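Here the complex is missing a single protein chain, while all its other protein chains stay put.
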């Protein structure tokens, strides 16, 4: 390929259709967006060029509706090595090591084909992390399903869980945490958000920006098939000779190949051969080659006929837009091709030099020697559509007076009902299907603490990780909900004794063209921004998933927060299991008895109303820093933050996790007992301590509300005058719901 | 003691078992790539857990055909001890070093959980640090650990004392409650006739440190070291 | 009545198992093996004597449970 040939207008392929307004519309480009394309190109595009614009300007790749808002998030801190803009965020965790992490959604594919959708979601996020040079050490997943009574829910739960396990287990990465909620708003649109955390030496982190004119562009991994090619574009049947074999297909994951790809990439990364590397995720070869060239300010020639193909008769359009899994694009240093080839062949993976870097700032695609696409790169990025969509904020609902909420008639029954409601019931049925122990570093397992805790191999350091969001709060008031999601993640890390460091987010919302939905997005971002700033908890990576609606009904706004923290000496960390008698149970933080949007209100009274509990970030910070210091001082045997279900649920969770009861007495003040026990006031923790007086006096000198409720011991959970239940009964109720539900037939 | 750990495409618990061996022996084991038909002399061969070849076709089937396994069979015949854990058990069984097969778990689901095991005998180089009848706690993590053998084979295994471990309840009852996968006779691990080959589904290598699942698996590695040095 | 059901992946859908089997066969000294696809083969005993009815019921079973029609095709055969 000569530079002269690059100047030629592209040739049209045999059978290539005329670009009609209908084809443009099928590519999801609005008329004004197509005008913009014509201006950039100065001519009618070829099909493959149209496909590329369509992919790059899609909501998924361009963030056209969300970008203006995402810019507001705080992304900096002294420990941030790489914030948003790369495949994953990178933070410094000391000792020359970095934690690299990100969360990503696979909502729609998981609804269509739950097993493969969820599995490929895990595969995708793993690649985002190891493409930066990290060995993944943990996975988490945040799942939202529809009402359990909806006819599809059981099938979706079963497929999604099997898919996440199927992929992560085979990869040998422990899946150590996550969350699972159920709500009718997700009936037609479930959420599957997957997060991966990896570790790399700080001086061996790999980026996507290409460099070095003439350097070879290398394709590695699996062959390219017709997986996941944009459905709409396939309706142009005249484009294909054999339409049956060309129908768009569901992406199927191959975790075995991904495991080989991981090992091969890490082996190559240990040499000096790599200039830049980028996984092929959404929009496959298109977005990966584009991003590498754009970030490096270069051009690229791709010889598409050199791409390893799984099927016969594939054309340039399909090759550029395929979302086949388990593939990577690498820019090598000149002359390193053979070294790299040997590594990938050892791991039985495809390897092909498919192009090289140029200084033209153009993407030139060739097909058996002919230019079939030729696009200027900078304008496609700089002139990408960006929308300031109209937005209206959700007003704060009136505060619900606890006295307007009835107390339970039977306290014991109310606790059992809450502990076995779908949102609070044990998710052991799920996480027992995930290998959460492989690698031998899982110090806090699922259900044993507020965050998972994983040792960083070779030392005493631990990483705490969690994923959180309370969509019902976000729905009621997005700003509060955004603040709360960040605060809860921060609290969960804190409750293990670790220091929270940074956040990845997954913004799942409805149709952004509706002002009230855009307002939810805006509000959530505002709340998150405030919380991340006050808590020194920057956002380093994330993902946006919009249009989560069915028949005009949007999901609950769900800005999932994934978070990571570090503890220097893992031996100092604590879980939430109550395993000893005679420990003092100290409640840290103030209890006003906030029942608005509480689970008690929803589950016991069938009401979803009121303002969600306010989040005072200064108090969050003060109380959390206090708790962490108590853990560090060795005064704490177990710690649990209070969230869904409030104090009584928190106590019950500590008891059943450790198999030890408690006997407590409430110091109610003027708070009604049901509000005290079920209210969801924020910034609160339960601490179990062998030296409760020391904790109390430390709290007093710090000016932090703290009260000794009682002591651990015995076989029952006892709240004087109100609750008295054997731990075994609570556990039975807690553990029975999900397996019983999953084993039932509709 | 010199140990070799085999690595197949898709192995993934080789690091875990290396960590355990290193902790007990103070010495890094050698990793042997599946294509190496000839590897240096060792006192112990470990076939680790994982998903060799993705567990496709049948667990362990493709790995069992690799050059390295041909060599393992030769050495096992000479009496070199072989320890197959989880996928390693499946591979060793497919290779014919142990009788029977590992089928899909009864409920068809992957299971990762602590289980209790009853040690059937202390008369082997793998179990000499345990007492016969002792109950230990170690994790399992597999989708196909449902041991099956025909009646005749099973009788032979039982009669000759070739059962190494059985799933049991925390208080040692060998009944349905402690069986995570439907294994026949609650079998969790078996020996060959000379007790120089052990295959087991549970992961003793993930139970060697107090903070990380307890220490009940450590004695297995200590016992091997003691017997072999 | 006895029935046999074949469940196979649709054309174009990646078959990781088939791929790995093909690879292994090549390596084991069978270079003549090209593409390999793996499917399921399910044999069922049915307490039903009417062939048409049996076929209709089997079709329902396939759609409900035996096949994942998003990515798989199925075929039904009645024997004896």
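Going by the order they are written in, the chains are A, B and C; count residues from 1 in each one.
Operating definition for what follows: a contact is a pair of C-beta atoms (placed from the backbone, for glycine too) under 8 Å apart; a residue touches a chain by one contact, two chains touch by 3 or more.
Worth saying up front: this structure is predicted, and the values here are computed from it rather than measured.
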It is residues of chain B that touch the chain not shown, namely 57-58, 61-62, 65, 94, 101, 103-108, 146, 148, 150, 182, 184
Positions on chain C contacted by the hidden chain, ascending:
6-8, 18, 21-22, 24-25, 28, 30-48, 57, 60-61, 64-66
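Assume only the chains that are shown with their structure count from here on.
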Go through A-B and B-C and name the pair with more C-beta contacts between its chains.
A-B
Chain A to chain B, mean C-alpha position gap in Å, rounds to 36
Chain centre separation in whole Å, for chain C relative to chain B (CA means):
33
Do you know which chain C residues sit against two or more other chains?
16, 20
Among the residues of chain B, which ones contact at least 2 other chains?
53-54, 56
